Structure formats: C-alpha cells, structure tokens
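Have a look at the structure below, then the notes.
Here the complex is missing one protein chain, while the rest keep their positions.
For chain A:
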Amino acid sequence: MSKFTAVENFSRRDVLKLFGASGGALMLGASGLGWSPMLAAQTAAFGEEQRLNLFVAIGEDNKVYLTCHRSEMGQGIRTGIPQVLADELEADWDKVVVMQGLADKRYGSQNTDGSRSIRKDYDKMREMGAMARQMLEQAAAERWQVPVTEVYAKAHAVHHKGGDKRLSYGELAMAAAKLPLPDAKTLTLKTPDQFTQIGKGHTIVDMDDMLGGRAIYGADNRPEGLVYAVIARPPVFGSALESIDDSAARKVAGVLDIVTLPIPKGAPAFQPLGGVAVVATNTWSALEGRKALKLSWSKSANDSHNSKTYLGTLKQRVQEPGKVARELGSQPQNWPQDKIISATYTVPYLAHAPMEPPAVIASVDKNGCELWASTQTPQSTQENVAGMLGIDESKVKVNVTLLGGGFGRKSKPDFSVEVAFISSKINKPVLLQWSREDELRNGYLHAISAQYYQACIDDKGKVQAILSRSAFPSIGSTFDSSVDTPQPFELDLGFTDIPWDISAVRCEAVKAESHTRIGWLRSVSNIQHGFGVGSFVDELAIANGKSCTAQWRELLGKARVENFANQGFEYGNYGEDQSRHPVDVGRYLKLIDRAEALMAQKPAGKNEGWGFAIHRSFVAYAAVAIKVRLDGDKLTVVDAIALMDAGTVVNPDRVAAQMEGAVMFGLSLALFGEIDFDKGAVTQSNFHDYPLLRLPQCPPIATEIIASSAVPGGVGEPGVPPVAPALANAIVAAGGKRYRDLPLSKHLKI
C-alpha cells in the first residue's frame, strides 16, 4: 500500500481542520482516480505513487496532473479549477494536464449546478495547491540538507534562496509524494498580487479536442459490443404502459431487443418514467423500431391538464392572498391608498434544450456497472443507479464525459438509471439516446408561473409599500407529491430577497399543484421572479415619471448591507452565510451607475429604446441593458450590455462568455420560450415549435466584469434573470406596449 502513502496520511481529522467540520469536504480513501477516456493517452506518465493529494499529482515527465471533480458543460470549469490549483502550486500552465474525476465522495460535492463550483471550491482548491507546493519545497530542502525556510517554489521548480540550486517539480515528485500532508495551519497562501493563474483568461483545455471533433460527450464512447437504445415513454405524466404489440418493431432491420421499463412508484424524483426501450445495432434502427411499436397507456390524473387554462387559473389565484413568506412593517389594510399600481406577470413552462439531449452509456455485468455519463451530478448518478440495480454504490463506476450543455437537465440522473436498467436486462453495454422530441416532452420542466405585484405610492410619488405574490408548481413536488405551493428555497430566489428600502413589504406564496415533473433550469425561479420584479419597477418608474435606474436607486435606498434576520426573515442566501456573502446594496448601486453611463454612450434612435433590469442571484449581482427597435409590430434586438459583479473571478474570459451566453439564453426564453400542454401532453416537439435564438437574431453584446476583491460568487446563472425584463422594458421605451406575458413572440414579430 506504499503507493498511496500521501492519501492515507491525509486523515479525516486533518480534513475537518482544513475545511471546517460542516464541510465534510474530502473523505479518506485510497482508490485510484479515473480519467476521461479522451485523456488516457496523455496520462501514461502518471502513476498513483506520484499523487500529492486528491487533486494534485506530478509526473516524472514534469507535468502536473490536476483533477477537476466538477462537470464541464460549457462554463469552463475544467479550466477554472485547475487554474486555482496551479496558482498556489506555482505550476506552469503549459505543463498542466487536466484529469476528470470519477464519481467519488472523497471530493465532497461534485454537484455541478447552482453556480457553485468556484464559489464553493475556491478556498479548498487553493489549499490543495498550496499543500502540494509546500511538500515540494520540503522535499527540496531535505535533498539539499537546508532549512525549508531557505527554499521557495516558483515557476514549476523549487529554488534555493541566494544560490543557483534548482530542482524541477518532476525531479521532486516522488520524494514529495512520500511526505506527510502538511498541517493546514502551516500553509501560506498567496496574496492576490502574487497570483499567476487566477485572473488569467486562459483558453479552455478542451479547445483542440472540440475543434477537431475528438471531444467525448455522452454518446461518443464506443466500448466493445455496444448496442443502441431509445425509449418510448408515457406521453402524459402519471400514465403507464397498458399494452404492447412489438411484433412490427422486432422486424425492423437492426432491432435486437425490446425491454419494458418498470413503472415508477410515488413521487417521480429520478425514477425512469417507464415505457418501452428498443435496442438495436445502431441508433437509427432503434428510432425506426420505436416508430413501429404499438403501445397503449393507462389513464392519468393529468390527462386533462391544459397549460393555457392552468395559467388562467394561476393568474386568478395570485389576485387573492396567499401564504406569507416575508413581511415587514404594517399590514396591507393599513397601507396608504393614495395611488396603487398593480400588475400580473406570467412565464410559461420552459424546457432546457441543451444541444446534446440526454445521452449516456452503461455496461452492467456481474461485477457491477460502469457508466460514461453526460451528467452534472456524478454522485447522484452513482447512488440512483446503485439503487435501481440493488447493488452497492462501490460497484458503480461513473466516468464523466463532457456535457453538450446541461442547464440543470443533466442534474437529474434519470437517464443514467434508465440505461443501467436496460443494460442489466440484456447484459450488454448500451448507449441510450434521448431524441430532441423526448427531451422537450419528457424532461423536468421549468415551472409555469404567475406573479402579482402591487405598490402603494404616497402623494409625493414615493413607494411606501410593496405586495408581491408568486404561484408556480414547486420543484418540491418532484420529490414529495403532497407539495402544492412554492417553497422557501424557491421564493428566496429573487422574490423575497430584494433589499427594498421600504417600510412595508409583504411576499406571499400561492398554491399551484403540479401536473408534470418540475425541475430546475438555469437560474431557476429567478427566471420568473426577475421578470416580474424587473418589469414592475419599470412600470413604477413610468408611473412616477422617473428613469428605471432612478426608480431602482430610490427603491433600494442607501448603500448598506441588508440584515434580513433583524427583520424576522430567515433568508437561505443560496446556502451561503450572509457574513461571507451579504446582500450588499452598494454593489447593486455600482452596477446601476455603470449601466446608466454605458447606455448614455449609445443613445436610442428613432423607434428605439433602452430597457434596464438588475438582479442579485447565486450571490452575484447582474445588470442588463437591452436596446430594441420597433418597426410596427416587428421587434429587433439591436444592442445589449451585460454587467456582473461576481466577486473575485478566476477566468475573466469564461466569465464574459457566461455573460454573453446568459444574454442569449435570456433572449431565447423571453422571445420564444414556451412549452404547452394539451390533454396532459406537451404539444411542442422540436426546434421548429420550440425555437431558440439564432445567430442573425443575436445583437452585439458588451460585457463588463466589475472589479472586486470579494469572495467568488456564482457566474453561470446570475446573468439570465435580468434579460427578459430589460427586453420587455426596452419595448415600452421604444414606444411599444407593456407585455406582461412571455414569450414575446405571442405579441410581436421577431
């Protein structure tokens, strides 16, 4: 076991000391780490004996092998995590090889959603890098027989102070790996002015593989003996297979087998929906075989679900009081009645539509299950597959491929559970491909929603009280069928947590039962809440004869840290301590000032208008300004500005890319996004009726990251929520109507 000395020396007590008792970050263990198949050739020079800790190994080839334990889905995390590690390690960037971590609880959470990878792992990764650097320094000091205070690591080597002695990391690796892990207290971390990698806009490490068509996604591995499957799932949530005639399907050339999936029990969670899998020698034969199936489905309680009718119901319900989620100051009956402004906003169901629909390979045999999964949640994949197969989690090996987009869809491991079940029935490696139609019709949708906002304004035009109500089927219903009201963890996303400088505030949750699997989509309920509040503030501004930015300044008040606890409101704050990630009004104000200045540089022309919105989510602050032109009822988005204060950023180029992408994601949902249900089933099927933004519709986008030394906040999601309201506000500014019901394609030509 000498090979694993370093890892074994890393005791659980040390871990707790390092990361705090609640962190539970890194667990003990000595098994090796896997790596992405695409990198297998590159990792030949690396052995477990050269591992300095869970995240850092150094090869005799003088390369450093850094593990990324989070999933890459376009946000650049396979570059960002290694940048943080390499910085403290004093590694040369061109000698870094990135390895993809398997599902492994020793890493702590690998859950790649909630814009949390850098925000949660930044300190941990710095410590891992510093720990390895200190071991290299110790090894050099021992080799030279000098005190460790006389040596220092710089640029991929350890140097002797005042002398010309120098040892490369490769030369020290074996000796360093045998040393005990240093005590966290002895680690000296760099100051920001010493950073060599953090703050650099490095090119993503997978660039060449992507440009050459060699990058490996969920459907791209080809294990020996692979067969291909698609599944016919129940069209209505809650219905089950009643009868099957597969005689024609079995005659389709290439079809090998038909497998019936189990009927889910209770709340859906991550269970397969049931249905019938067609297994074939290639994907096309499987698709053709599926067309030939004759299936009938049982009745469901959701057979009558019609989303247009349901949206009407929710709009009605938000006119009436709901369950109080936050209240401040006087009761509504005592609010000033001089002038009341109110409005109701709706957002339809939305689908994730990553360019890669769910795709995964599983191979089950008597020893266990190996998966190659396009997953945001490797550990949840491991747990749920083990649960389905009735085997121990240690028998489930999850290789994480690149994701062709995730947006929250691939946080749900249902597709991995499906493929593992199929493979276990036919004892072959199986590639399960979801078609685009499957993805739009059988996913975990973003909830349909309605919101009501009311403001009471005094005779001086000052807002004295704000009432807001939010109704949407909760994500909670996916895990507990009795949940029929938005939950605090969802209301905390841009609804209850606006730091109004207003004496009376009331936020209410309104009942909305679910009729399909509700999931989380990039920025989650901030989507509808950002649209509601961002539109309403603009409506107030117009009513009060102010600019939108001036109205926001007035409503937010002076720069301060908002203390919700003192107001009797228990705020979730994305799981972060408010002392570390406060709700800081000063940071809002900085963005408002900057956006105002940038808009002024490009004044709106004839039939044009700028719209503005600002939103804090995932402990970062984002402001968006959109300029549109209206030619009759033809809408053109002509310009966009995206500003973000996400605290310290690791890779500014990837942060800018996320901001650009967030604008486009927000434009897609605001302009076109709509999933409808009729008779319980989704009516859309592909990109012709669920359109996404295309290149000619995309405006130039200027991005700006506000310089900040605050701890890192989220990046992937915060840019999305302000886009839709900024767009709706711009239409009004350009002389158009106020649209309160998304998508805009229902009202205007795009």
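By our rule, a residue touches a chain if its C-beta (ideal position, glycine included) is under 8 Å from a C-beta of that chain, and two chains touch if they have at least 3 such contacts; residues count from 1.
Following the convention adopted for this analysis, contacts and distances are computed from a predicted model.
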| task | Assuming one chain is omitted from the figure, identify its UniProt name from "Carbohydrate ABC transporter permease", "(2Fe-2S)-binding protein", "ATP synthase subunit b" or "MoaD/ThiS family protein". | result | "(2Fe-2S)-binding protein"
| remark: Contact with the hidden chain, among A:L52, A:A139 or A:A215, goes to A:A215
| note | Of A:S168, A:T203 or A:N302, the residue that touches the missing chain is A:T203
| field | Omitted-chain contact residue, chosen from A:A353, A:V505 or A:I614 | value | A:A353
| Thinking of the whole complex, not just what is shown, which of A:Q433, A:S514, A:S617 or A:Q684 touches the missing chain? | A:Q433
| said: If I consider the whole complex, including the chain that's not displayed, which of A:L136, A:I701 or A:A728 touches that chain? | reply: A:I701
| query | At which residues does chain A meet the chain that is not included here? | reply | 72-76, 201, 203-204, 206-207, 209-217, 219-220, 222, 228, 253-254, 281-285, 287, 353-357, 402-407, 433, 435-436, 652-653, 657-658, 660-665, 668, 686-688, 692-696, 698, 700-701
